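Note that one protein chain of the assembly has been removed; the remaining protein chains are unaltered in position.
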Amino acid sequence: MFRSSNDQRLTTFLCGSATMAGLISLLIVVFLVLESIPALSHIGLSRFVTDASWHPADVADQGAFNLLPIVVGTLLASAGAILIAAPLGILSAIFIQFYAPGRLGRVYLQMVELMAGVPSVVFGLWGLIVIVPLVARVHPPGQSLLTAVLILSMMILPTVAMLSHAALASVPREFLIAAAALGFSRGTTIVCVAVPAARSGLATALLLGLVRAVGETMAVVMVCGNVTRIPSSLFDPVRTLTATVALEMGYARGDHRSALFVCGIVLLMGVAGLVGASELLGSRRGHDPA
Amino acid sequence: MTRHKLGWNVLMAVGAWSTPVIVAGLFLWLLVDVAIRGWLAFVPGSPDASGTGTWLQGPGQIVQFLTSAPLRAGRAGGIAPILVSTGLILSVCLAASFPIGIAAALFLSEVVSEHHRFGRFVRCSLDVLAGVPSIVFGLFGNALFCRLLGFRFSILAGGLTLACMVLPLLIRSAEESFRAVPISQRQAAAALGFSRCSTLFRVVIPQASGGIAVGLILGIGRALAETAALIFTSGYVDRTPTSLFDSGRSLSIHIYELSMNVPGGNRNAYASALVLIVLLVIINALAQWLTARFLQRQILPI
Partner (left out) sequence: MTNLEPNSALPRPAMSVENLTIRYGGKIALRSVTLSFAPRSITALIGPSGCGKTSLLSSLNRLTDLIPSCQLDGIVCLGERNILDRTIDVVELRRHVGMIFQRPNLFPMTIRRNLELPLREHGWRDARKRSQKVEQTLLDVGLWDEVKDRLDRPALTLSGGQQQRLCLARALILDPEVILLDEPCSALDPISTGVVEELLVRLREKCTLVIATHNLGQARRISDRCALLWGDADGGRLVEEAETNVLFDRPQDPLTQAFLGGQIG
């Protein structure tokens, strides 16, 4: 049965490859946990919220490992980013789907897709050289929560816009035709028919945009100011989880390095929570049962 | 229409039309800024972003930039070793992710049904992988490839880490391409007594090759743009690497390093950013062209 043993070998190889691919995310979790065990056992979970501040290299009193200001930094930056990107992104999608004449919509969509491909360092570079001085003119220093929010919102806008567009495009035509037959104006159709019909897809778009904001590293590092204190105003510098890992991993040793892996776990949990929430909402792009 | 409704509609129209203007405006601002400052970096005599003097004199600056080594921590000189490192990292990434990705995609589309438990587990795991932040990949790569497997800061470690990142993207687009091959083709092959091997290699894969190529190119684009996963896997060294175990600096890391840690490095940071953007535009255009050409082939005359 020569032919069939070849088939058998092929199937085994395919299965093995799929298994390997499927195991990677498990491996990531395993390694993160393993590497954070030293920090969790030597420093203890409670110190991550009760220490005076985040100064891990401060040898004098065994280092301070309070993650709270950093977590707050991530939350504020991401929340701010989605607050700006959500209306801009959804309105972009509405524009493409309902207002753009002819090819304009496609061109705009292509531009948004291009925007999604711009590397974060380039966003960061532009933010650092162009936006930071502008913000500094209003209120020094330029590197602040505000700048981080602005840059982040530009970065996640394509994600929100593209997913929202997919959600709106999959609204069944019958709904829109029914609305037209009832004499609904375009605005009413959009607000009362299309958006509610696409609401789970839109919510997914926002959640996944938030995921991207939480996970973004380089652009944020370059413009956020990197001071680990809870900011008291928009113009205060701030630090995020991702920036912390990026900046300190280069020289961290021992428990400090392990503490950075704890940051990684917190990041993963946050992202997992958001992705889980978006899964719960049901329809995702391409999986809509039309 | 009542006045109330009119107001609402006008508001919506204003919002819908002003948004693309704002977004396009911001994006173009960024592009133009990078393009101009990047270009100015090559023009002799022009001040750079931080105003610290010129470097390149005479024509052919771009070629020189692309083919010479960095000097004075990158403030001067070119990016040749950086391009070499970037190319090597990408090659490792593709060499690792392509075979596994295609095989896994074949498994998901040809071997298991939609609802098969193991297939669902793999798909779910890949979806999770797609959402993991790049810095976490950096941590993972550092722990697994640099520490555990002992590769230390190396191109190999960086490439393998990127392979993990690119895998979900590759698998998703390959799987879609396989599913796009009509069932009638598989039925024809089965009715002619083709073995599974032959059906896959002679009928399905050739017909899916266009989509796979597009996915591959998009994966390259994603990997090129990646920084956070590489900073502590492939390292910072800006010399030309002599082996895969050497540390090497990728283009995006070079931009980061020059703008953040090298005073007076902004000029070359912009020049490098311009190079990176041009590469990405080429890649995107290639993917678009391939998509158009591939889709055309699928329009069958009957």
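Labels for the chains are A and B, by order of writing; each one numbers its residues from 1.
Going forward, contacts are C-beta pairs under 8 Å (C-beta built on N, C-alpha and C of every residue); 3 or more make two chains touch, one makes a residue touch a chain.
All values reported here derive from a predicted model rather than from experimental measurement.
Checked against the full complex, the candidates B:9, B:61 or B:195 give a single residue touching the omitted chain, namely B:195. The residue touching the chain not shown here, chosen from B:185, B:243 or B:261, is B:185.
What chain B contributes to its contact with the hidden chain is residues 113, 182, 184-195, 198, 202-203, 207, 297, 300-302.
Please note the rule applied: only the chains that are shown with their structure count from here on.
In this assembly, the C-alpha centroid of chain A lies 17 Å from the C-alpha centroid of chain B.
Of all residues in chain A, those touching chain B in their complex are 3-4, 6-7, 10-11, 13-28, 31-32, 34-35, 87-88, 91-92, 94-95, 98-100, 108, 111-112, 114-115, 117-126, 128-130, 154, 157, 161, 185-188, 190-191, 208, 211, 214-218, 221-222, 242, 245-246, 249-250, 260-261, 264, 267-268, 271-272, 275.
Chain B meets chain A in the complex at residues 1, 5, 8-9, 11-13, 15-17, 19-20, 22-24, 26-27, 29-30, 33-34, 37, 49, 99-101, 103-104, 106-108, 110-111, 118-119, 121-122, 125-129, 131-140, 142-144, 164, 167, 171, 195-197, 200, 221-222, 224-228, 231-232, 252, 255-256, 259-260, 266, 269-270, 273, 276-277, 280-281, 284.
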